[in-house]
Every structure is written in structure tokens, then in C-alpha cells.
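Note that one protein chain of the assembly has been removed; the remaining protein chains are unaltered in position.
Now for chain A:
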Amino acid sequence: MTGNLLEIRDLHKRYGEVEVLKGVDCTMAQGDVISIIGSSGSGKTTMLRCINMLEEFQGGSIRIDGEEIGYDTAGGTRRRKKEKEIARQRAMTGMAFQQFNLFPHMSAAENVMLGLVKVKKMARDEARIVAEKWLDRVGLAERRDRFPGQLSGGQQQRVAIARAIAMNPKLMLFDEVTSALDPELVNEVLQVIKDLARDGMSMLLVTHEMRFAYEVSSRVIFMNQGRIGEEGNPREMFLKPQTERLAEFLKTSTFN
């Protein structure tokens, strides 16, 4: 068994006839911060969603800490794991979504507590303490009893990040978490992610914020038409792109 936190081998994903991932390989060590960039339709979000089985995939394997995610492939046959098992594996990763997806009928603190109480089987008092700690970390301690409808987009996204991270995942997945935000709210969210990166959290981010990817990532992956087009450290990637495709993509994206 390798010491990799995440190991993706030859990942294939089809929607009907359309193949959106055409064999992706990727490994990631503990503490890595990897940004996935690329134009829309290149498969970057799909790849992220396969890692926590929000999408089924038809070929290849994903391992987290050596544990095969979603399917059992032992003995040559490929069988989807039981729902309960998949639910357990999903809790190994945390995910923040473009649209926040907070539960609107629960306060900020209750949003964070739900997984702690129902999945981690924590006592409510204990869960509340953990929730408040994380809400404090994302700068929302005094908003803990507000409901999502009473929070700004940036605040909602920070609650969503707290909700995911409070579960103590091995790996955090960020799916274009600033794309739905007003420009002036983007920074408060990026700042939270930067803080987490500094603390050594392993993260995989799909992002359109090139400046942010450049600053925060230990490695950048450029996805192109369902494959990894190019990868490397951010400095090389952004300043000396090796492929025509990446050079083209960087030209059309704003680097501010």
C-alpha cells in the first residue's frame, strides 16, 4: 500500500454515450493543496464529484488512504458498495459546493451539528461545542443562531465550509465555491480556505480564481477534454505553460 492520501487510477466516467472523464490519474499526499483548473466541460467538477460518489463512474478506481471508494473490484468483478458503506466513505471527505447548499430550515450551528450528531453520533452538547468552534474559525461565531436566509452569500459559504470541515475529513473538496458569490464577497471565503491550507488541511479545489490557485496550491492540474492536460507546481504552470492548450486557457482567464 502506498502512502498516498488520494490515488486515482484511470478514472472513466460516462453520461450515456458521452465520455466526460477519459482516464484520469492523480495522486495526492497528506497536506497537499491541489487546484484543478480548466474550461467548463473539461471534467474538473465531475472528477471531484466522483471522489465522494456524488457521481457514479464506470472505470478505474479511487482510493483514499488505501481504501477503495464506491466499488469493490476484488476478484475481477466490479460491484457498487452498499449504500451504508458509501455513506461512511463519503464522510471521509468534506465537500463545499458552488451553491452552498445549506439546509435552510436549520440555523448555522444546526447545519454544522447535523453530521456530528447523526453521522459521528456525538452528543448534542458536544456537537454544539465543536460547531461553535468551527463557526468561530470561519469568523461567524456571533451568527451561529442565524438561518441561511439571514446570511449573505459569503457568510453562507463559510458556514458550509465549517459544516464540512467540522466532520474532520481526511480531504476537503471545494467545487467552485466562489463562483456564485458577488465579487466583494469572494475574498472572505478565499481567506478561510487559505487559513485551512496553512493548517495543513489536504484540499482539492476546482476554481476559476487563478490568482488564488497560484497562491494557495502546492500543485495545479489543468483538465482538458476529460484528461489531465498538464500538471505541475503553480509557478511553472502559470508562467511557463508547456502545452498550447494551457497557454490558450490562461490567456482567456483573468489573472487578478
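The criterion applied here is as follows: a residue touches a chain if its C-beta (ideal position, glycine included) is under 8 Å from a C-beta of that chain, and two chains touch if they have at least 3 such contacts; residues count from 1.
Keep this in mind: contacts and distances are computed from a predicted model.
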Protein name, per the UniProt record, of whichever chain is missing from view ("Cytochrome bc1 complex cytochrome b subunit", "NADH-quinone oxidoreductase subunit J", "Amino acid ABC transporter permease" or "Dihydroorotase"): "Amino acid ABC transporter permease"
Contact residue for the chain not shown (choose from A:Ser61, A:Asn101 or A:Ser218): A:Asn101
Of A:Arg90, A:Arg137 or A:Arg158, the residue in touch with the unshown chain: A:Arg90
Contacting the left-out chain in the complete assembly, out of A:Leu5, A:Met167, A:Val192 or A:Ile221: A:Met167
Residues in chain A touching the chain absent from view: 52-54, 83-84, 87-88, 90-91, 93-95, 97, 99, 101-105, 114-115, 118-119, 146-147, 149-150, 160, 163-164, 167
